[in-house]
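My questions all concern the structure below.
Subset of chains shown; positions unchanged.
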Amino acid sequence: MHIRLINPNSTASMTAQALESALRVKQRDTQVTAVNPTDTPVSIEGGADEAMAVPGMLAEIRKGEKQGVDAYVLACFDDPGLHAAREVAKGPVIGICQAGIQVAMTISRRFSIVTTLPRSIPIIEDLVCDYGADRHCRRVRSIDLPVLGLEEDPAAAERLLIREIEAAKKEDGAEAIILGCAGMSALCERLQTVTGVPVIDGVTAAIKLAEALVGAGYTTSKVSAYDYPRIKHAGVAAVA
Amino acid sequence: MHIRLINPNSTASMTAQALESALRVKQRDTQVTAVNPTDTPVSIEGGADEAMAVPGMLAEIRKGEKQGVDAYVLACFDDPGLHAAREVAKGPVIGICQAGIQVAMTISRRFSIVTTLPRSIPIIEDLVCDYGADRHCRRVRSIDLPVLGLEEDPAAAERLLIREIEAAKKEDGAEAIILGCAGMSALCERLQTVTGVPVIDGVTAAIKLAEALVGAGYTTSKVSAYDYPRIKHAGVAAVA
């Protein structure tokens, strides 16, 4: 089985980090390849960044479709363009936010999410609601650090994350933590060790769910909402 | 005051129709200009079409910002890229779905929405939820006609719409109807006359709400979520 990991932003080091997380957990006979568009924002911080990243991400999916990719993982916690991607792909498309939430709802009753910038909090809260976890998610928190700050000073990022996770345990009664940015993936194991609470990295979760869905033979429903985009008759091939 | 009407798809005739609806209701001293990107799908039917239309739409907003535009109306009922647009604009950005819903919630207690294709129903249902109208919106219905079909055979479209509005009155107890596609704008008045139920065209609603907000001096909050996109330090100007 071939899973394509797509980092929607154009920062190759983040793509590499996500791939590393994927390789650590994938089954032996799963092939994981990772790509990122080169014409998208260097990081996704808010709705405008998302919007500018989605066409490049969809282009990668269309490439993947020609190459016979079985499933896709979108490695950005805002799950940008997730519904669009599912229209374009035959196989399952997994967003790391939705994947993290599905795992958290299975191994805990109440969890919190820790992301980078405060401006992303309402975006993630709305996703939590879309994915049906309003009651299970105690709070979306932020460490007030830009996405690229995670790479620039990982030690500082780790300190901020530990402080916020401890606050989530104490103030929220969080039984599990979801890391709210693909760029935190490499820190996941250490954070869990230090704080003693299950810490969920969306990339890891998504890769395993993608394997599960492909392994069971599930593909994206082409009945109605996720059907392929219609080819428009005005001579303009919309998104095909 | 200068309001820019942006049709996110690339079909100029639809832009013209929306402009006509806007001119019919605008105040005397309001300037309304209408544009559409030329590199976007010819119609927006689903998430992938939306995604491909948003960057072009945002480019139009950035142009408008330089020209001193006071507010924007996005003339596509899926409100594609609405949050992104608000990050980029200083003044208010009005989506025609949200505008139609705000009007419907003010002049009725229960309403239904009639859109074009069935695949758009879940998209609009999710918007209804985001805009807080779950309890007020009885049902999202479709006439199972592609967007461009509205222009190709307006008489047939009108017949289908009347039939669906009558069903909404009878089966849903709808007290008002929102037209779920900018391309239905020209039919609004006739549909109301024929069916005897208030019929709300989102373009009309949005233009008037844009005037109202600008008239009161409201601008988009730049505190947190709708703040301008950050200029990223990797030498890549993300969306600025």
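So that you can tell them apart, the chains are marked A and B in the order they are listed, and the count of residues begins at 1 in each.
The criterion applied here is as follows: contacts are C-beta pairs under 8 Å (C-beta built on N, C-alpha and C of every residue); 3 or more make two chains touch, one makes a residue touch a chain.
As the structure is a prediction and not an experimental result, all values here were calculated from the model.
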If you could, jot down how many copies the complete complex is built from here, 2 of which are displayed. 6
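In this section, only the chains that are shown with their structure count from here on.
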Distance between chain A and chain B based on Cα centroids, please, to the nearest Å. 29
Contact footprint of chain A on chain B as seen in their complex: 10-11, 41-43, 45-52, 54-55, 58, 81, 83-84, 86-88, 118-119, 121-123, 126, 129-130, 146, 148, 224-225, 227, 229-230, 232-234, 236, 238-239
